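If you scroll down you'll find the structure; I have some questions about it.
Every protein chain of the complex appears in place save one, which is left out.
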Amino acid sequence: MAVFSGRHIDCIRGERQVLSAAAFSLESGGALMLRGINGAGKSTMLRLMAGLMRPVSGVITWDGVDISDDPQEHNARLAYVGHADAVKPALSVLENVTFWSKLAGAGGMDASDALAALGIGHLTDLPARYLSAGQRRRVNLTRALTSGAELWLLDEPTTALDAATAEALTSLIERHLKSGGMAVVSTHAELGLAETGTLTLGGTA
Amino acid sequence: MENSNTIMSMTEHAGYVWPSYGIAALVLIGLVVLSLRAFRKSRDELERLEAQMPGKSDEA
Amino acid sequence: MLHYFANPTRFQRLSRRVEPWLLAAMLVCFGAGLYFALFSSPVDYQQGHTVRIMYIHVPAAWMALFCYTAMAVSAAVALIWKHALADVAAKATAPIGAAFTFLALVTGSLWGKPMWGTWWVWDARLTSVLVLFFLYLGYMALRDAFDEPGRGARASAILVLVGFVNVPIIKFSVDWWNTLHQPSSVLRMDGPTIHPDMLTPLFLMAAAFQFYYFWLVLLRIRRELMVNRTRALRHRQASA
Partner (left out) sequence: MSAFSVLFRREMRLAMRQSADSFMVIGFFVIAVVLFPFGVGPEPNMLARIGPGVIWVAALLAAMLSMDRMFMGDYEDGSLELLVLSPVALELVVCVKVLTHWLTTGLPLILTAPLLFVMMNVPGEIWLVLLLTLVLGTPVLSLLGSVGAALTLGARRGGVLLSLLVLPLLIPVLIFAVGAGDAVLFGNGAKANLMLLGGMLLGALALTPWVTAHALREAVA
C-alpha cells in the first residue's frame, strides 16, 4: 500500500504566490479531485506532484521519501496528462501512442486496446495532423492507459471530450483505482467517481 | 622631476594616450550616470507605489 | 552569514552605509592614480608615453576577468542555493564587466596602433577577450529575452557557467601561444618584471577600478531590489 502525500506546499510562479500551505494525502486505490477557480493553482499542483517544478517550501513524498530525491524513480511510476496534447502531426496515431508506451517501459494496456477503449480504435493508421482537438485529447489520455503507471496526474482531462467519452474515461479511471492505482484529477466538471477526496485550492489567489 | 617625463612634453603618441583616457572617462562616467538615472527612476516608482498601498510596505 | 545579508532591507541598510566610503576610496585612488599615471611616472624606454595607456588597459583587463568570475560565482550560488541576492548581483555586474571589457579592447587597440603598427591582430588573447565581450552581451540579451524574469535568470546563469571555460583561456593565452601580446609581467610566480615606478600608478588605478566596481555594483543591486519589490507590489495590485 503506497502513500503519496504533500505537506505545507508553497509555490511561487512567475513571482506570484500560487499555493500556500497546501497539503494532500492519497493512498493506493484512492483518487483526489483538485478544484478551484481559474488561476487557483490546480495545474501548478499537478506539476509539483509530477516533479516538473519544485515547491518553494514543503515536501511531496511517496511512501515517506521525498520525490525529488530520486526523480527518475518517481517518473517511472507516474503518467502526466497536461494541457498540451504532445501529439506529433507527422506521426500516425498508433506511432504517437506506441512511442510513449515503449519509452515508459510498457506494462499497461496494449496501445490498440487503449485507443479502442477511448473510442478512437478506428483511427490508428491516420496521420495525427487530421485529428480534431477532442481526438488529440483522447490520444494524449491513451498514454496514461498504456504506461502502466501507478499514479495518474490528469489536468482537465475532460476538456474537448463529449459526454460519452467522459463517461468512458471515468470508468477507465475507476478500473485503474480498483487495480490499486491512484489518480489526481483537476476538473471543473463532475466526473462521477465514487469515494474521492477533494482538495479545493484558491485561498491565496 | 625632469620635464621630459611628464605628460605635458608628450608629443609623439599624444594622439593615442589622450583618447584612451578620454574613452575610459566617458565609459565609466556614462555607466554611472545611466545607473544613477535608473536608480532614481526605480526609487521614485517604488515610493509612489508604496504611497498608494499603505500598510503593506513593511513586508520585505 | 550569507542569509543574514540576503534580507533585502538589511542589505539596503548595510550598503547605504558602505557606499560613501567606497565612493571616497574610489575618488582618492583615481586622483592619486591619475596623477602618477599622467604626470609622475617614468617614460618607458621602449614604449615611450604609450606606456601610460597600460595604466588603464591592464586594470580594465583585470576587471573584465574579475567581473566575469564574480558573475559566474554569483550565478552558481543562485542556481544551486536559489539565492535571490546572488542572482541580482550577477545581473548588476554584467554591464560593468562589459564596460571594462570594452575599455580593455579599445585601449589595447589604441596602444597597439603605435606599438605594433596595427589596431587589431587576431591572436589568442585579443580573440578570447572579444569572446568575453560577446559573452557579456549574450548574458544581458538572454536575461532580457523572457517574459518571466525567473526563467531568464536561470537560463542566463547557465550560460555564464558554460562561458566560464573562456576565462582560463584568456588568462593563459599569452603563455600557451606565441603571440604579439606580451606575457604577463605583473602577476607571475617569480615577481613582477616591470619597473617599480610603473607599479605605483598601475596598482592605484587597479584599486580605483575595484572600488568603482564595488560602489557601482552595490548601487545597481539596490536598484534591482527596488525593481523586484515594485514588481511584487504590482502583482499584488493585479490580484487584489
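We just call them A, B and C in the order they show up, numbering each chain from 1.
Heads up, the rule we're going with is that a residue touches a chain if its C-beta (ideal position, glycine included) is under 8 Å from a C-beta of that chain, and two chains touch if they have at least 3 such contacts.
It should be emphasised that the depicted structure is a prediction, and the values quoted were computed from it without experimental measurement.
A.B. asks: So which of the visible chains would the left-out chain be touching?
C.D. replies: Across the whole assembly, the hidden chain touches A, C.
A.B. asks: Can you work out which residue in C:Val43, C:Leu159, C:Leu199 or C:Ala232 touches the chain that's missing from view?
C.D. replies: C:Leu159
A.B. asks: Among C:Ala78, C:Leu135 or C:Leu233, which one touches the chain that has been omitted from the display?
C.D. replies: C:Leu135
A.B. asks: Using the definition of touch stated at the top, determine which of A:Ala2, A:Ala76 or A:Ala168 touches the missing chain.
C.D. replies: Looking across A:Ala2, A:Ala76 or A:Ala168, the contact with the absent chain belongs to A:Ala76.
A.B. asks: Of the residues in chain C, which ones touch the absent chain?
C.D. replies: Contacting residues on chain C, toward the hidden partner: 127, 130-131, 134-135, 137-138, 141-142, 145-147, 151-152, 154-156, 158-159, 161-163, 166.
A.B. asks: Mind pulling the chain A residues that touch the left-out chain?
C.D. replies: 50-54, 72, 75-76, 78, 80, 82-88, 90-91, 95, 99-100, 102-105, 143
Throughout what follows, only the chains that are shown with their structure count from here on.
A.B. asks: Mind naming the chain pair that shares the most C-beta pairs in contact?
C.D. replies: Top-ranked chain pair by contact count is B-C.
A.B. asks: Pick the chain whose C-alpha centre of mass, unweighted, sits closest to the average of all protein C-alpha coordinates shown.
C.D. replies: If we average C-alpha coordinates per chain, C lands closest to the whole-structure average.
A.B. asks: Starting from the mean Cα coordinates of chain B and chain C, work out the distance between those two points in Å.
C.D. replies: The mean C-alpha positions of chain B and chain C differ by 14 Å.
A.B. asks: What is the distance, in whole Å, between the centres of chain A and chain C, each centre taken as the mean of its C-alpha atoms?
C.D. replies: Distance between chain centres: 48 Å.
A.B. asks: Let me have the rounded angstrom distance from the C-alpha centre of chain A over to the C-alpha centre of chain B, please.
C.D. replies: About 54 Å separates the centre of chain A from that of chain B.
A.B. asks: Where on chain C is chain B touching in the complex?
C.D. replies: Per the touch definition, chain C meets chain B at residues 7-9, 34, 38-43, 48-50, 52-53, 56-57, 60, 95-96, 99, 102-103, 106-107, 110-111, 113-114, 212, 216, 219-220, 222-223, 226-227, 229-230, 233-234, 236-237.
A.B. asks: Which residues of chain B touch chain C in their complex?
C.D. replies: Touching chain C: residues 1, 4-7, 10, 12-14, 16-17, 19-21, 23-24, 27-28, 31-32, 35-36, 38-39, 42-43, 45-46, 49-50, 53, 56, 60 of chain B.
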